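For reference, the structure is listed below as C-alpha cells.
For this view, one protein chain was removed and the others were kept in their places.
So, subunit A:
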Amino acid sequence: MNATSRTVVVTGLGATTPLGGDASSTWEALLAGRSGADKLPEELFGELPVRIGAPAKVEPTEVLPRVQARKLDRSAQFALIAAREAWADAGFTGPAGSVPEGASEPEAVPTRVAAVVGTGIGGVTTLLGQYDNLKNSGPRKVSPHTVPMLMPNSPAANVGLEVNAKVAAHTTVSACASGAEAIGYALDIIRAGRADVVICGGTEAAIHPLPLAAFANMMALSKRNDEPELASRPFDAGRDGFLLGEGAGILVLESAEHAARRGARVYAEIAGSGVSADSHHIAQPDPTGSGVERALRAAMEDAGMTAEDIDHVNPHATSTPLGDTAEAQALHRVLGERASAIPVSATKSMTGHTLGAAGAIEAVFTVLALHERLAPPTINLDEVDADVDLDIVVDEPRKLADGPLGALSNSFGFGGANVVLAIRTA
C-alpha cells in the first residue's frame, strides 16, 4: 500500500449487536450462523401485529456506570460502548491529548480528531418515555436531560466527548444508510486534511411499540411472529419484510500516514465511497435500482476499482420483497457476469435490520471478512428468489482467496439515500 495522506485505513473496530456485546463475540456468532431474533415482551408488544425483533445481546445499562447510563438515550449508550471498544482496539490508551506513560507526545492531537456517528431515528425511546412522564405526572416530571438525550447528534457528541475530538462531532441522518454515510463522511474528512483520526459509525435503539407499529403499518416488517429466527431471510423466495434490530457499530479511521507513524495495526483500507439519491419515492425503493447502481459505480470509481477487483459483497438486503431483487439486479448491471461468482453475505439474516447502525455494523463485518479472509454465511436461504442470481454464501463461512481483496458494503435508506463503501485489504 502506498501510504499517502489520502489513504485512509481502519485501525479500530467496536460493536454491540443482537449477536454479541462486542465486535469479536458478534463476529463469532455471525460465522456460526446464529440468529439474533427473539419474541418481544408480551406486556409491551402483545397488541402489535409484529411482536418480534432482534434486541441487543447485552443490555447497555449492564455495561455502563449507572449514573452515566441514566443521562444517555439507549442509542447513545450503544454508540459509547462500541466507541470505547473501537478506540481501545485502535491502541489508544486514553482520550486524544493524553500522553501515555513514558511517551513525550500524545497518541492523537484533539484538534486532529473528529467524531461522526449517524442514527436513523435518534432518541425516540427517550422522547416517548418523557411524553409518558408528561401525560402521567405533569410537566415538572419531564427530565431536564431530555433534550441532550433525544437530539440526534447526542451519540456523536457523546463519542466526541469520550475521545476528546475537537475537529467536529458530525451526525449523518439518512435512515438506514446513516451508519454507512458516517463512514463515507469520515473518509472525506481525512482526505480533505481536516483530521488524522475519525471515530465513526452508526447507532440505533428503536425497539419500542410506536416505531414497531409504524414500520408494521408500512408493510415493511416480517410477520413471522411464531418463528422469529426464520423472519429475516434476505433473497429467499419466502421473505416478507425485515426484522427490527438495534445496536451500534463504530470504526476508527485514520490516515495511513498517522497509523504508520504510531505503529498501529491496520485491518483494511476504506478505499472509496459512493452516494446517490433515488429521487423516486419517499419510502419505496426505485424498482429499477438505478440509484443503487449509481452509488455502486461511484464507490468503485472513487476507489479505483473495477468488477475484477471485487471479491466480496455485504449487500443491504433487508429481506423486503422489492428491495432485495432491485439490489441484486443493480449488482449485475455493475459487476456483469462476475456478480454471479462473488461471495455475497447477507448478514441481516442474523442481525436483523439495525436501521441507522446497519451500515456501520456491516462495515465492521466487511472489514473483518477481508482481514480474516472469511465471508460469513447467510441463514434462512431455503429457496433463492428466481430473480436473484448471486453467489450467496449459505450456512457455513467461506474462505476468501489469498492476495489483495476488494469488497463492497451497501446501505440504502428511506428517502432514497444510497451509500456504498468500497473496502480493500491493506
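Assume a contact is a pair of C-beta atoms (placed from the backbone, for glycine too) under 8 Å apart; a residue touches a chain by one contact, two chains touch by 3 or more; residues count from 1.
Methods note: contacts and distances are computed from a predicted model.
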Among "NADH-quinone oxidoreductase subunit H", "Acyl carrier protein", "ABC transport permease subunit MlaE" or "Sulfide/dihydroorotate dehydrogenase-like FAD/NAD-binding protein", the UniProt name of the subunit that does not appear here: "Acyl carrier protein"
Among A:Thr111, A:Ser143 or A:Thr288, the residue in touch with the chain that has been omitted: A:Ser143
Residues from subunit A at the interface with the omitted partner, ascending: 65-67, 71, 140-141, 143-145, 148
